[in-house]
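Only one protein chain is missing; all other protein chains are in place.
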Amino acid sequence: MTPDLNLWLIPVLPLVGAALNGLFGRRWPKRAVALVGVAFVGAAFAWTLWVASQFSHLAQIPHIEEHAPWITAGGFVANFGFYLDPLSLVMALVVTGVGFLIHIYSIGYMEHEGGYYRFFAYLNLFMFFMLTLVLADNYLLMFVGWEGVGLASYLLIGFWFQKDTASAAGKKAFIVNRIGDFGFLIALFLLIRTCGSLNFAEVFPAISRLGVESAPGVLTAIALLLMMGACGKSAQLPLYVWLPDAMEGPTPVSALIHAATMVTAGVYMVARSNPIFSRSPEALTVVAVVGCLTALFAATIAMAQTDIKRVLAYSTISQLGYMFLACGVAAYSAAIFHLMTHAFFKALLFLAAGSVIHALGGEQDMRNMGGLRKHIPWTFWTMTAATFAIAGFPFLSGFFSKDEILWRAWSSPYGSWVFWAVGVGTAGLTSFYMFRLWFLTFFGESRGPHDRHPHESPRVMLAPLVILAVLSVVGGYVGVPHSLGGEGHFERFLAPVVASPAGTEHEGAAAVEVGTERMLTAASVGAAALGLFFAWLLYHKRRDLPEKIAAAFGGIYTAVANKYYVDEGYNAVFVQPLVEGSTRLLWRGVDAGLIDGSVNHAASDVRKVSDTLRQMQSGSVRSYAGWVAAGAALVLAYLVWVGAR
Amino acid sequence: MLHQILFFVFAAVCVAGALNLLVQRHPINSALSLIVVMGSLAVLYLLLGAEFVAAIQVIVYAGAIMVLFIFVIMLLNAGEEEHSGGSRVAAVLGYPAVALLVGLTAWAVVRSSGSANLKLGGFVGSTEGIGYLVFRGFLLPFEVTSVLILIAIMGAVVLARKED
Amino acid sequence: MVPLSYYLVLSAILFGLGVTGFLVKRNIITLFMSIELMLNAVNLSFVAFAAHWGALSGHVYVFFVMVVAAAEAAVGLAIIIAVFRTRQTLNVDRVNLLKL
Partner (left out) sequence: MPNHWLTFVAITAVKSAVLLGVLLTAVAYTVWLERKVIGHIQNRWGPTRVGPFGLLQPLADGVKLLLKEDISLSGAYQPLYIAAPILAVGLALTSISVIPIGESITVRGVPVQLQIADVNIALLVLLGVTSIGVYGIALAGWSSNSKYSLLGALRASAQMVSYELSLGLSLVGVLILTGSLSLREIVNRQGEWPWQWNVIGGGQLVAFFIYLAAAFAETNRIPFDLPEGETELVAGYHTEYSSMKFAMFFMAEYTNMVTVACVATTVFLGGWHGPVFGPGPVRMALPLFWFVLKVFFFLFLYIWVRATLPRFRYDQLMAFGWKVLLPLAIANVLITSFVVAVGT
């Protein structure tokens, strides 16, 4: 007998918080709002921990709890049901844990902002949808969560809706996500057609019965469409453009939604759908290529950004690219591992960046920072931990997870040395731009106004930083790879979910190539060190060099600094034609010409006809009587005619 | 024989009265002609054995409704009808239509009724029978007409009241 | 012995005269009288049919027609008075506009 874990509590607790804050928070003091917002998320976290503690006792994996029927149409059934397996457990822990920390951080960060209750209500709402997404036992419910986090993201990006850029960024995020969702929806339709169900418990066995596709078929189509959805949600090429703009939202939002959790939903979804992807080599290749390109592409942009949050945003895109690269080489556990560590250190980075911004009273431009090391030591040290972690320095969390991915990219049957090379190059770039950020922010002389007095953030903000810093440092030890003397706990834990169909990679790779793996590790560490060195050289030692380099590579630099003009390109290729088309064709042509025109013409025609008919309405009673008499005579004549026949 | 004589006499009076209604220019003469028509119709009703109907024809129509007409004519001091432009529609459509109506009806009636004859005293409608019918079978219509009358009274009062 | 059709034809003639009156006459009151004439013509056929079928309901119908005629006369004459009050005329040809 499987114990009832009441999984529904995990998403619903934040929903209650959202409802309370949303409905009544306006009249409550800030302390009460914060308490409600944090308490319900904390409760969800606690419940998740309890569930995790019970996990090993579960008789059956996955553990499914059905609550109520939702849609029953013909043979198709979708229920409100929750699905617990190692994957969703890890995700739920990450989401609730990191979410809880960020909620605490927000208490301090949002202290002086208007709409305090609104912020916490949205944040709780986000938690609800995110947990629904993670715990759903079918694609449809997952899609609800998927759309819901999009909504929450939209609301939070546009939290400062008075700012044009913020509301525009919110709309942009929403619209770009729509494109991905469109693919996701079609994938769901195809799934229904193929499997007759959207329940994971029915879909995956059904998929498993199908063989690996030798030529692109319906599974490839489904996988690619799912990937399209993932691209939208997880900001991959070509749909990544919304994420940098999303930095208009408050920093905790950037940390929670646009770094740690929501944007990883795509990775989660791909990992969740691994039975589908694994049966379509072409789709896997596409995923890997997209991930690879995104990683490299975003990293290059990050190098030239000056806004601290934008650097982190492109970094996020780049790291997400890593995860997709892992997925693309069927190393789902590596992807999830990196997802987890990334959640720790990227959340930490954002929060620390928020702390910096907080310290400087809203300054986000790194060119105006510098020398903050002494002023905000806690922030500095936690940020240092995170920077080293993301750069992949040995024995920090990022090192293990990134190394795992790079190794898989090399060794997996779907992998190739190209993926590895790009990965290593990206790792070097990552190291470079992160240390650039680090040096620009904390070292050298203060470049800001002289009357600036940076102050350390309150404890309520520092506590999450410290916790996350610890996690960033040690978080990788749950999944130390074999080659580094680890046990691969994480991988084994996730194995039941992401077992590859043919069981190809694991056995073959393990013992034979330990040497190769060690070599590769050394290469990536070298790349990271190189990145550190150049950053030190350019942004600490020789401050004049960057300008010279920028001048030397004028065109390329401008292109990179302007994000390769992708936004402008999209604008010219997609947005302008649409606007023009709607203006010329839909508005002037269809609406004004056809719809309004037909209405107007109908009116004027009716007027003409009635003008003619009006002549009958002379107002003369006797004329009316004449008509009536004529009508009566006609009726009578007809009746007589009928009768006489 | 007697029936035929009486019928033709009073039918002639009826038609003459109706024609007079049309010919007379003064509304009061038209009204009196109409009273004559109604009176002779009452006689025809008697011939058809409809005593009660004949009586209320006189009481209600001649005695009440037409009094109302006369009253209004007197009140408004309506003079001779003036000649005003005719209605083309009435002339072109109306008169042929009337001719057609009467002609067709007469033709249809004569053609279909055949040799159905009415005997004098062949059927006498008792007042009691009508009472039973009205208060049993036609109770609802009867009540509805009472409401109608009430509405008409109120309508007449509202319409004819002088606005202050 | 009078055939039923005599009564019916008489009824038709009276009705036709009523319609003609409505078309010919100009005085509103006379128009009303023409309507009454038509109603009477119909009543005649009711009574004739009642005698033919030996059914009293024909008489009841006449009774109802009279009730309706009375109601109509009351309201109609009230309207005539109202019209005369505003337009000082009873000629329908002068009363062909809704607005004064």
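Per-chain numbering from 1; labels A, B and C assigned in written order.
The rule we apply is simple: a residue touches a chain if its C-beta (ideal position, glycine included) is under 8 Å from a C-beta of that chain, and two chains touch if they have at least 3 such contacts.
Since we're looking at a predicted model, the values are computed, not measured.
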item: Omitted chain - touching chains that are shown; value: B
item: Contact with the hidden chain (one of B:7, B:52 or B:138); value: B:52
item: Of B:14, B:37, B:62 or B:156, the residue in touch with the unshown chain; value: B:62
item: Interface residues of chain B (partner: the chain not displayed); value: 28, 32, 35, 51-52, 55-56, 58-59, 62-64, 67-68, 70-71, 73-75, 126-128
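Simple rule for what comes next: only the chains that are shown with their structure count from here on.
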item: Pairwise touch network: line, ring, star, complete, or other; value: complete
item: Chain B-chain C separation of Cα centroids, rounded to whole Å; value: 6
item: Set of chain B residues in contact with two or more other chains; value: 87, 90, 94, 97-98, 101, 105
item: Chain C, residues touching no fewer than two other chains; value: 19, 23, 26, 93
item: Residues of chain B touching chain C in the complex; value: 3-4, 7, 11, 14-15, 18-19, 21-22, 27, 30-31, 34, 37-38, 41, 44-45, 47-50, 52-53, 56-57, 60-61, 64-65, 68-69, 72-73, 75-76, 78, 81-85, 87, 90, 94-95, 97-99, 101-102, 105-106, 109-110, 113, 115-119, 122-123, 125-126, 129-130, 133-134, 137-138, 141-142, 145, 148-149, 151-153, 155-160, 162
item: Complex interface listing, chain B residues touching chain A; value: 86-94, 96-98, 100-101, 104-105, 107-108, 112
item: Residue ranges of chain A in contact with chain C within the complex; value: 618-622, 625-626, 629
